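One structure coming up, written as structure tokens, with questions to follow.
For this view, one protein chain was removed and the others were kept in their places.
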Amino acid sequence: MNTTPAIGHNNVPKMTARDVHVYYGQTHAIKGVSIDVSSEHVTAFIGPSGCGKSTFLRCLNRMNDTVDSARVEGRIELDGQDIYAPAMDVVQLRARVGMVFQKPNPFPKSIYENVAYGPRIHGLARSKADMDAVVESALRRAGLWDEVKDRLETSGTAMSGGQQQRLCIARAIAVDPEVILMDEPCSALDPIATARIEELIDELRGRYAIVIVTHNMQQAARVSQKTAFFHLGTLVEYDDTPAIFTNPQQTRTKDYITGRYG
Amino acid sequence: MMLLIALLLVIGLAGLAYLVARARAGRMIVAAGGKFGAVHSRPVYHGAYVAVLALAPALIVLAGWGIFGERVVVSQVMSALPAAQQPVDALDRAALMNEVRGLVAGDLPQAFNPLAPVLAPIYANAVSNGDMLAGALAVALLLGGGLWGYSRIRPDFRARTAVEAQVQAVLLLASVVAILTTFGIVLSLIFESIRFFGMVSPIEFLTGLQWSPQTALRADQVGASGSFGAVPLFWGTIFIGAIIAMLVAIPLGLLSAIYLTQYAAPSLRRWLKPVLELLAGVPTVVYGFFAALTIAPLVRQLAVALGMVNASADSALAAGLVMGIMIIPFVSSMADDALTAVPRAMRDGSLAMGATMSETVKKVMVPAALPGIVGGILLAVSRAIGETMIVVMAAGLAANLTANPFDSVTTVTTQIVALLTGDQEFDSPKTLSAFALGLVLFCMTLVLNIYALAVVKRYREAYD
Partner (left out) sequence: MATIAAPPAAVPQERQPTDWASRDMQARIAARYRAERNFRRMGAGALLVAAGFLAFLLFTIVRDGWTGFLRTEARVEVMFDAATLGVDPATVRGPDGQAVLARADYIALMNQAAEQLGPASDTLSDAAWLALRDRLMADPTLLGRTEVLWVPVRSGIDLLAKGKYDLDAPVESRGISDREVSDWRWLEGEGRLRTVFNQAFIGNADSTEPELAGIGGAALGSLFTLLVTILIAFPLGVLSAAWLEEFAPRGRLAEIIELSINNLAAVPSIIFGLLGLAFFLNYAGLPRSSPLVGGITLALMIMPVIVIASRVAIQAVPPSIRDAALGIGASPIQVVFQHVVPLALPGIMTGTIIGIARALGETAPLLLIGMRAFVTDTPQGIAAPATVLPMQVFLWSDDVQRGFVEKTSAAIIVLLIILIAMNSVAIYLRNRFERRW
């Protein structure tokens, strides 16, 4: 297996999806989606509720495996490797492709232990000093270090919503992923906390390939460079963000952007 | 069964009262012109009102006689004896009364105590007189109540409201039975324990290491040792119920719950869970029989194989093993609830970082569910130490302070059974010690239950 650094080359997409279908029992949730995710850009998935953007996002780190009735068809590749192949180790995949959830879900442990959890189970730190460095680095990158450096032993749940979400981002960063998937990370936060997170996304851009699902079009316009519009389980349009928002090619895209529905 | 006849009579009369009152109310409505609103309540309610007013005092009298009647009769019978021939103590009096009752009932062909045949007719008389008096009083109160109720029947009488209040009173009474039962338990335990502690010091009871409750029937009897140090019993209870049984139940119960909630397919879980519940449904006497017949010999063979020469047939291990298996559903059910209550987001968060399911369970879910799991374990311990049949049949009677699971130990519950069955006069320290043991057991389980529920409650609040 090739060791590909997190910062990728210019034109080779980090993750590719070809003709992906997802079924929940009888429901055909995702219908033939094909898309490339670049490591240099922040990619946004937008669309009305229930259009499948979160479902598709969860295919990229095989979190749909945890749903009993879900069935995924098609080909999804990370650095050219089929992530659904038997040879692909799902534990490793999920460390390389991290996820931040809609509602902040820190573990009922200390802040330190929350961040250290991932590196601990994957064995990424050789000593206590090593682990301290990893935790500090992740918290700094998530913009949380200065606020919590004196209280790393306190509970991860005893913080504001915005801080908890940044903790979850730090937790995801701590395992040194190559891709970070964000499923509506700001929808449970107030505007100030949202702005912090958007700042953070901007800082993380380029270092990690970021895919963000959002129902807030202004947010997509602010943070992303590429935008994909989903509707009823299909990928309707995928283009540079400015192009999508100023000059969408598809009628459905135009209708959504201008607020006709959604 | 005069009481039964009286009861039926009273109920029948009350039924009659109902019909009469209802008829009267019906006539009243007709007389008022039959308009809606002319009469406040329908005849049914008038009838019911009168019937309840008639029935209630009668039932109270009959119930009171049923509960307290015997004591009244006994004291009457005793007072018929001249002072010189009165029984010396409660023991003798109880024996005498037993013979009297036996003669009256016709079970006893010949009495030992010469006083018994003398008292027998007095007793029979007293009982039948008492029954008739009680019955008469009940009927009198019934008539009184019924007539008073009847006199209140008027068009503007709010019979329905009155009946509703009566029904609510009945509901309240039914609920109060729970308090009465608790009081009854506490009072009877405390009362008899106080009598016991009058004979044996509480310090000796709670801290003494020697348990051999043979009390002398006569002062000069050989073998009148009677030491009531209950520590070996407490130890036996804890050894079997809180240690051995838990060593079996906690891992098996917790692992089963983890498998059922995290790994099993929903269809598998649907029928595996009831199978686990089956374990809790088997009567404990069946477990006891199985423990004594099959498990204990196996344990004994194991003990012999391990080199123990005098391996006893009853062993703590046999009882503890079987009890542990019986307790599994208690642990696994609470653990199941606790694990299911952990938010799915937490589980997903861990899995999304590349943790395996076992790592997620061990490091995230079980710590998060821990209060609920601990609560379940405490409840299971409480159940185990209160268990009787398994230990009666498979553990022994030897009050042994040992840490060897192959030895025979005895428990609080076994001793309670042993002390109270068989021919024992009721007032000796021996039988009263059973109540003291019961008091200790009650307190132990009460504390465990309250603590367990508090733990679970606090934990639930955290996740709501």
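A few points about this structure:
Going by the order they are written in, the chains are A and B; count residues from 1 in each one.
Here is the rule we go by: a contact is a pair of C-beta atoms (placed from the backbone, for glycine too) under 8 Å apart; a residue touches a chain by one contact, two chains touch by 3 or more.
Keep in mind that this is a model prediction, so the values were computed, not measured.
Of the candidate positions B:L233, B:L379 or B:V455, contact with the hidden chain is made by B:L379. On the side of chain B, touch with the chain left out of the figure occurs at residues 1, 66-71, 74, 160, 163-164, 167-168, 170-172, 174-179, 181-182, 184-185, 188-189, 191-192, 251-253, 255-256, 258-260, 262-263, 272, 275-276, 278-279, 281-290, 292-294, 325, 328, 356-359, 361-362, 379, 382-383, 385-389, 392-393, 413, 416-417, 420-421, 426, 434-435, 438, 441-442, 445-446, 449-450, 453. Within the complete assembly, residues 1-3, 5-6, 89, 91-92, 95-96, 121-124, 133-134, 136-137, 140-141, 143, 145, 175-176, 192, 195-196, 198-200, 203, 222 of chain A touch the chain that is not shown.
In this section, only the chains that are shown with their structure count from here on.
If you average the Cα atoms of chain A and of chain B, the two centres end up 59 Å apart. Residues 61, 63, 66, 68, 90-96, 98-99, 101, 103, 105-109, 117-118, 121-122, 168, 171-172, 175 of chain A are the ones touching chain B in the complex.
Partner chain A is touched in their complex by these residues of chain B: 265-266, 343, 345-346, 348-356, 359, 363-364, 367-368.
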